[in-house]
Structure formats: C-alpha cells, structure tokens
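Dropping the structure in here first, questions after.
Note that this complex is displayed minus one protein chain, with the remaining chains in position.
For reference, chains read A, B, C and D in written order, and residue numbers begin at 1 within each chain.
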Amino acid sequence: MGSFDFDVIARSLGYLFREGMVFTLTLTALAAVGGIVFGTLLAMMRLSSFKWLSLAATGYVNLMRSIPLLLVIFWFYFLVPYIGAWLTGAARPIHVGAFASSVITFTMFEAAYYSEIMRAGIQSIPRGQVWAGYALGLNYWQTMGTVVLPQAFRNMIPILLTQTIILFQDTSLVYVLSITDFLGAASKVAQRDSRLVEMYLFAALVYFIVSFGLSLLVKRLQQKIAIVR
Amino acid sequence: SPTLKKIKDSGTVTIGHRDSSLPFSYYDDKQQVVGYAIDICMHVVDAIKAELKMPNLKVAFNPVTSATRIPLIANGTIDLECGSTTNNVARQQQVGFTNTYFVTANRYVAKKSSNIKSLADLKGKTVVSTAGTTNIKWLTEENAKANMGMSILTAKDHAEAFLMVETGRAVAFFMDDILLYGLVANSKAPGDFMVGSEAYSVEPYGAMMPRDDAGFRKVVDGATAKLYTSPAMAALYDKWFNKPVPPKGIALMVPMSPQLKRVLANPTSSGDPAVYQ
Amino acid sequence: MAMIELKDVSKWYGSFQVLNGCTTSVEKGEVIVVCGPSGSGKSTLIKVVNALEPFQKGTIHVDGISVSDPKTDLPKLRSRVGMVFQHFELFPHLTITENLTLGQIKVLKRSEEEAKTRGLKYLDRVGLIEQKDKFPGQLSGGQQQRVAIARALSMDPICMLFDEPTSALDPEMINEVLDVMVGLAKEGMTMMVVTHEMGFARKVANRVIFMDRGQIVEDASKDDFFGKPRSERAQQFLAKILHN
Amino acid sequence: MAMIELKDVSKWYGSFQVLNGCTTSVEKGEVIVVCGPSGSGKSTLIKVVNALEPFQKGTIHVDGISVSDPKTDLPKLRSRVGMVFQHFELFPHLTITENLTLGQIKVLKRSEEEAKTRGLKYLDRVGLIEQKDKFPGQLSGGQQQRVAIARALSMDPICMLFDEPTSALDPEMINEVLDVMVGLAKEGMTMMVVTHEMGFARKVANRVIFMDRGQIVEDASKDDFFGKPRSERAQQFLAKILHN
Partner (left out) sequence: MKYNWNWGILWQTSIDGQNTWIMMLIHGLGWTLFAALCAGVIALLLGSVIGVVRTTDHKWLVRLGNAYVELFRNIPLLVQLFLWFFVIPELLPKAFGSAIKQMPPPWGSFVPAVIGLGLFTAARVAEQVRAGIQSLPRGQRMAGTALGLTQAQTYRHVLLPMAFRIIMPPLTSETMNLIKNTSVALTIGLVELTAAARSMQEFTFQVFEAFTAATVIYIIVNLVVVNLLRWLEKSVAVPGFIGPAAVGGGGH
C-alpha cells in the first residue's frame, strides 16, 4: 500500500458530513423514536392476556430477529410500495422514496429489538407495583401509563440507548441500496477515486468517535437518572 | 402501454442509475448523476416527452445496485435503468433491453511486475472477479474446462477487486475492459498496471426497461436508434471516452471499437454474443 | 350488613388450590388479624377481597357490592378499599406528594390542589410531613410504609387491607408502623390485617383468623384464639411463633 | 491467647468511615452477640474478622495470626473460620452434598469420600440427611440456613461467625435455626453472632456488643447489657426492639 492518500478525505469532507452523516443521524433518530414506540406496543401485546395478540407479537419479533438485516432491508425496500398501495387502496404500488423506505424498514426491524428490551423492563417492575396501582383504583391504561411504563422506561434507558448506538451502526447497511448514508457516501467516494483503505479507516474512526461518545453519554445519564430505590 | 400510462399519470419518468460505473453512470464531484449512458437516456426522455406531449415531464433519479436493479424495474419504481448492464438472453427472461450502446470485452488487468503475458501464465495462480458478473461466470467455466487450476476470489465490487490486485491478494482481475481502463486511470500509480491484449468474450451494454411493454419499447428503441445513427453520436462518444471526464479530469483515451461502430450503425437489442463478434 | 363478606370462596392456580371454601365476614369497625404458616393463602385471601386476583368459586361482597359480578366497576370498588403491601409498593419515580395525590387525581378526579391538601394532611398524621418532596428511595423502610398507609388513607377508604405490613422492616422500625395501625384501629377503621405480630393482635384485634393450606381453620375471638386454639395446627403454629 | 482479637480497627469506604476504632476480643468457647441499628457496621465488623473486607487501621488476630499481614495465607485462615450469611449463600447449582464437600475437597484436599462422610455427618446433625441430593432452591429458607451451618461446620472451624442468620427467614423457621445455634453454643463452639434475636442472646451469649455508627458503644456481659445498658443509644434501641 505504501503511500496513503488522505487528500481524498479532505476533498469530500463536506459531502460525507452534510449529506452522509446528516442522513445517518436523521435516520437513526427517527427509527429510534418510531422503534421504541412501536416496540413498546409490541411488548405490551406480548404480555397481554389475549392469546392471539401475544402470539402475533411473538411471531413478528421472532421473524424479524431470525433474518439478517441485509435481507430485511432488501425485502422492505421492494415490498413497502405494495404495502403502501394496500394501505392507501391505490391501484399501483405507491412511490416511496429511499429515505422513507429506510425509516420504515429500520423502525419495523428495530422495534423487534426494542420490544424485547421493553418487555424485560416491564417484567422487571415488581408485580406489587401493578397491584398498588390497581388497588388505588387506576385502570389498566392508567396503571401502565403512570406506574409501569415510566419506571420500565427509566430502568431501560441505558439499554435502549445502547441499542440505539447499534442502530446507528446498522444504518450503514443501507449502502446495499446505494443510499447515501455516511458509509454509503464514504464508499461512493472511495470507489470512484479508488481510495478504499483511506476512506474505510476514516469511516472506522468517525463511527468509533460518535458511538463511543454516545456510550459515554449513556453512562453519565445512567448515573443521573437512576431511580433511587 | 402500462409504462407510458404510469409516466403520464405521475408526470414523472424515473431513471435508475449506478453510483460509480465510470464513465457510464456515476456521481460527479457535485453529486450530480452523469455519464455516457445517462446522456443517452436523456435523449430517450426527450422522445417520451414528445410522445406524451408533456414538455414539462419531470425526471427523477433513483440509485440502483446490481442487487436492486431487477426488482426495481419489476415493481415499477424505475422506468429505465441506465448503467453498465450486460444484455444477455438469460436476463431477458426478466427485463427488456434497448439497443446496445457499448460493446466491451472480458479481459484481465495485472501488475506489470508480475509478468503475465497470456492466460496460460495464470495457471495455478489466484485471480479475482466481481460477484454476480458475467465475467466471473466465464472465468469459472473456463477454469474448469481448460483445467487451469486457478483460485478464483469473489469481490463485492470492482473497486475492491482491483484493490486485491493492488495489494497482491490476486494476480489478475477479470472484468469488462472499459471498466478496467477506468480503474487503472484512477489508481495511484496507473503506470504499474497493464490490461491483457486478448479479449475473452463480448459484453454488450444496453439500458434495461420493463419486459413485454411494446409501446414503451417502441419509443425507447426508436429514440436510441435515431441517436446512434445521427452524427451527434460520435461527439457523445468522444465526450466520455476521449476527453477528460469528471471528477478528476482524467481522459480514458479509448477509441471506438470496430464492433461498436457496426452496432451503432445497425442498432440491435439482441442478447446473442455472436451478433457482436 | 357486613362490610366484607366471603362465602365459600375457592381459588386455583392451574390445578393447585390456594383457597378452599373460605367463609367469613368483617363488620364495620372490626379489626381482623389473619395468620398462618407461609404459603397458606393469606395474601391470596386479601387479594381476592380487593379483586386483585380472580377466584373461581363462591362470592365476595364489599359494602354490599359483589366483587365477581362482571357489571361491577372494579376500579371504583378498589378505590374505596385501602391496601397496604408487605414491600410498601410506593411508586419510586414519583415524589412522596405525587404518590399521595396520583390516585385522588386520576380516580377520584379531585383537583390537584385538593388532592395535595388531603394527602399532606394524612402525611402529617403519620408524622412525615417534612419528607413530602423526597422520593421513596430516600426514606427508611418504616417511613415508606407509613407513607403507604397515608396514601391509602387519602383515598378515604371504607376499610383497609394490610398484607404483612411489617415483615420487610428492620426490627427497629416495626413499632413506628404498628403504632400508626393501632391508632387507626382505635379510631374505628375497619381493618383486615395479615401479620405475625401477635403483640398487635393482642392489643387491637376483635377476631383472629388462622389459615392453613387454603382453608380457614380457625376463626375465633382474640381471647379464644390465644387462650385455647381448637385445632392442633394452630397450637403448633402459636408455639413456634411465640417461643424464644 | 484470645481466639479473635481486634485492636483499634478502623475502616473507610472512600471518605465514609464504617468502623471507628473497634477493640474487643473473643475467648475460646465464648459466644458474643453483636447488635445495633441498621447501618451501624455490624456486618462489616464480621467481615473484616474473616478478611472478606480489608481495613485501613488497627490489627486483627485470629488464633494468633494477623489478618492484615501480607504474608498470611488468607484462604487457609478463612477455611478455619466458619461463616454463615443472612441470605444463606448456598451454591444454587450444586446439590446439598456437593455444597458440603466443595470446600473440603478444594481447600482441605480431602478425598471425595472422606468429605462426603463428614459433610453428611453434619447434615444429619442439623436434621436434614434426607435432603442430601436436593438442590438448595428446593429447600425452605430455614432448611437452607441449616445446610449453610452444616457446610461451615464440615470445614472443622475453630470459630464461627454469623451475620443475621435468621433475619431473612419466615417467623416459623427462625426457631429451627436458632435451636441448632444454641446446640453449637452449648458444645463450646466459639461464636460471634450478629442478630436481633434477643431471646437467643439471653439464652446463650456470654457478652453482648452494641454498635452505633461504626463504634463499639457497649461491650458488656449479657446480664449487664439487658439489666442496665450504660449508653442512652443502647437503651433506646432495646426499648424499640423489645416492646410489643
């Protein structure tokens, strides 16, 4: 390899961050919020006493968890237009942009993982807390909303955030769709200019700094918000 | 024609493009989609505008990869794929191809220092090609047929395959020669590499479109045939193959081959290699 | 009309019978102590009264309303019955004041202000008014249990259920909780108390119920129970628990 | 020579002082009960004796051997001191027999057979020989604690340390454990016991140590302690814990 040509990074810095990183971060944020909301619903379904609800949620979660993300991305990319058409009643597959498609894909995929975390979180709340809520006269939704979920969520914040860091790294796989996320941008420049090694080293560094920075933040937060027991 | 109707209803024609198939279809340094195939497709778009009498028809670009191009044509996301896709009979089971706009050949690139003069010198050596290409298919078959004993590596994309030669993991990289010229020209030391003189197979490139849509095919074939046989074609070829191209301003300096001259003069969308010999 | 009335209540977990034909009643103003060996079904008995657990046979009426009737508004019924748990079960993510007002606001639809006034009145009653802005985790066990009692009281319950309210406490703190409970009993609150604190039973109980293997084996006045328990099992139990 | 001797022992967790100049000694055959409010350092005191926690000041000698001397073979020393914990701490993945033999085989290098014979002897002594092939999770709390005592005994300890051995038990099971401990005391075992069971202290203790905020506030003979505790803190404590 001999000489590295790091000039290629300087030349494409604007593109890498203004297009790539912005896309990656937006996708991560949207998919995390959507995934946690949908995941919490899935977790509640799994724990509900309606058998078919819990079976449906379990099936969904297990399916998502047994297919490689690469294949999931692929399937959603092609099927979302049809699902959209089916939902809206349109005659033709609706046109879904790459961005919308990846937000949907990651929301649906990560929801399976977030739901496992939220399920553990809900189950970690002592049964007595639920009883205490009911004993005060709260109904199911009130007990969930004011007693169980706030605690479950707070207990799980570190793990939810850790999962979000994984999501942040996973979004790099959208490059298979030739979408310009950070890694996609880096690999496009790298391929066009034949500077793969330099670009990948740089990408590794950037991912490490962002992920590690976030995980430090998680630790800080963990100490701050832990509920005194 | 369903495709024309769809374009008409949505007011948009969607073109699928590659992100780094230099000089056919790629992003320049301003992140605009450019290339030889793109220019040709823009002529097709003009023809569609005329056909539909929609001068304000919008053009949308949608990046594709080798894995996504077929399903995206099939589910109607893209109407026309303008890249470096080889036209062959097997692929025509799924999609249609327009008139061929380039004819390339399968060759290898190797380091000059490795002293490879012919295919025979590669006996027992490690070679590489890109996953899912017609080139690796030929290489696999040839290796078995001629009992060459080569170890064949599979790379994810052209740039990685070339990197394997650059770093000494493989001695030679088999690919469409036109892509090899581009890779060599863009490398850190273009002088270190040589492209073999022997050509092993012909690879006609054409734009992909939905299969069995005669109305649409008529418009597209008509537009390309008209362009290929017009004097503008020589200038278009020159622009991409003999003059400096973005992003780095390097000229490939590849004169038009006799086969291509013949094909452009008599446009064809055949998938039969014999037609191009 | 009895405040709490159980008739032939039976309950199964799967094939395991936890309650076996339990019949008893608690009159207004009565204090009943429930005791018995571990696993005998005491907690379950308390929970079915409050409809926190379903049961399969028999009837339970609280203030004349059937607990198992599908038409009964259970949240409303439960809001009228105060309940205190072994592990306090304060909501750790809410301050003491918020713990006291949550049920009043959400269930009784009181204004935040009114709920606060009432909650703090009871907090003062259990001697913890200075702790009102702390979180449960910042209080000792005995203090938490007193807050839990205040929380139940601030819903203006018609009766109170206690499930081993002192058994998770350090020995030093047991009395501060028992004192509050003795006070309540003396004021005439109807109470059903699962406890092993026989000192408490001696002091304020009207009747003692002894359970074994899901059955009410003994249901006697305090004096009868401590004087001459009829069943052998209850005698053994008392011997074990009172010795040393 | 005293069996256990503490001289001016102090210990800090960071800047928080848990033990503050503790001096006392336990003679061979003596039974010492340690009591005091929660957080006063009782468990810590027990743990430093067995070198389970380091300390920063003072000296501790067990059977004449310094605990803090870097040259001391701590595993060997610990193997000679039996220890019983509040939460039993049996090894849940091993059968009762394996729990009893693990230390003998790995530390004392006894043969499997010999270890088993001895272990089962002590298991019989605590009345649980039929349970030998069960796992800890299949026993009641009282049974588990008796196994824990048998495990400690089967190492032939020269003295035993107990850290609140009954406070995690159901009221019914407390006595089955205390009975075993009373038996040990009567046989002349040297014992240091953290407990709130004043009945036990009255029955077998030679001396009672009362701790508060890391200090040994009172170190008196049983009769002196129960008769007229000198410090006000100890009086309050006794009043709280003995009332009701």
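The definition used in the following text is that contacts are C-beta pairs under 8 Å (C-beta built on N, C-alpha and C of every residue); 3 or more make two chains touch, one makes a residue touch a chain.
Predicted model, so just to flag it, every value in this text is computed and none were measured.
**Student:** Can you list the shown chains that the absent chain is in touch with?
**Tutor:** For the complete complex, the undisplayed chain touches A, B, D.
**Student:** Identify the residue among A:44, A:117, A:132 or A:189 that touches the chain left out of the display.
**Tutor:** Among A:44, A:117, A:132 or A:189, only A:117 touches the chain that is not shown.
**Student:** Determine which one of D:28, D:87, D:125 or D:240 touches the chain that has been left out.
**Tutor:** D:87
**Student:** Name every residue on chain B in touch with the hidden partner chain.
**Tutor:** On the side of chain B, residues 66-67, 70-71, 73-76, 90-91, 93-95, 126, 131-133, 136-137, 140-141, 144, 151-156, 160, 163, 167-169, 210-213 touch the unshown chain.
**Student:** Since one chain has been left out of the picture, which residues of chain D touch it in the full complex?
**Tutor:** Those residues of chain D that touch the unshown chain are 47, 50, 52, 75-81, 83, 85-87, 89-93, 102-103, 106-108, 134-139, 151, 155.
**Student:** Going by the touch rule given at the top, which residues of chain A touch the chain that is not shown?
**Tutor:** 1, 63, 65-71, 74-75, 82, 93, 113-114, 116-117, 120-121, 123-124, 156, 159, 162-163, 165-166, 169-170, 172-173, 183, 196-197, 200-201, 203-204, 207-208, 211-212, 215
Please note the rule applied: only the chains that are shown with their structure count from here on.
**Student:** Setting chain C aside and leaving every other chain in place, which groups of chains remain linked through touching?
**Tutor:** Apart from chain C, the chains cluster as A, B | D.
**Student:** I'd like to verify one number: the distance from the centre of chain B to the centre of chain D, where each centre is the average of its C-alpha atoms, in whole angstrom.
**Tutor:** 82
**Student:** Centroid from C-alpha atoms only, then distance chain A to chain B, rounded to Å. What do you get?
**Tutor:** Averaging C-alpha atoms per chain gives centres 36 Å apart.
**Student:** Please work out the Cα centroid separation of chain A and chain C, and write it as a whole number of Å.
**Tutor:** 45
**Student:** Quick check on chain A: which residues sit in contact with 2+ other chains?
**Tutor:** In chain A, nothing touches at least two other chains.
**Student:** Which positions in chain D touch two or more other chains at once?
**Tutor:** none
**Student:** Looking at which chains touch which, would you call it a line, ring, star, complete or other?
**Tutor:** The chain contacts form an open line.
**Student:** Pull out all the chain pairs that touch, please.
**Tutor:** So, checking each combination of chains, I get A-B, A-C, C-D as the touching pairs.
**Student:** Quick one: which bits of chain C touch chain D in the complex? Just the residue numbers, please.
**Tutor:** 37-38, 140, 167, 170-172, 174-175, 178, 196-197, 199-200, 203, 237, 240-241, 243-244
**Student:** Touching residues of chain A toward chain B in the complex: what are they?
**Tutor:** 1, 3, 5, 11, 15, 19, 74, 77-78, 81-82, 92-93, 95, 98, 176-180, 188, 190-194, 196-197
**Student:** Residue numbers of chain C touching chain A in their complex, please.
**Tutor:** Touch list, chain C to chain A: 47, 50, 52, 75-83, 85-87, 89-93, 102-103, 106-108, 135-138, 151-152, 155.
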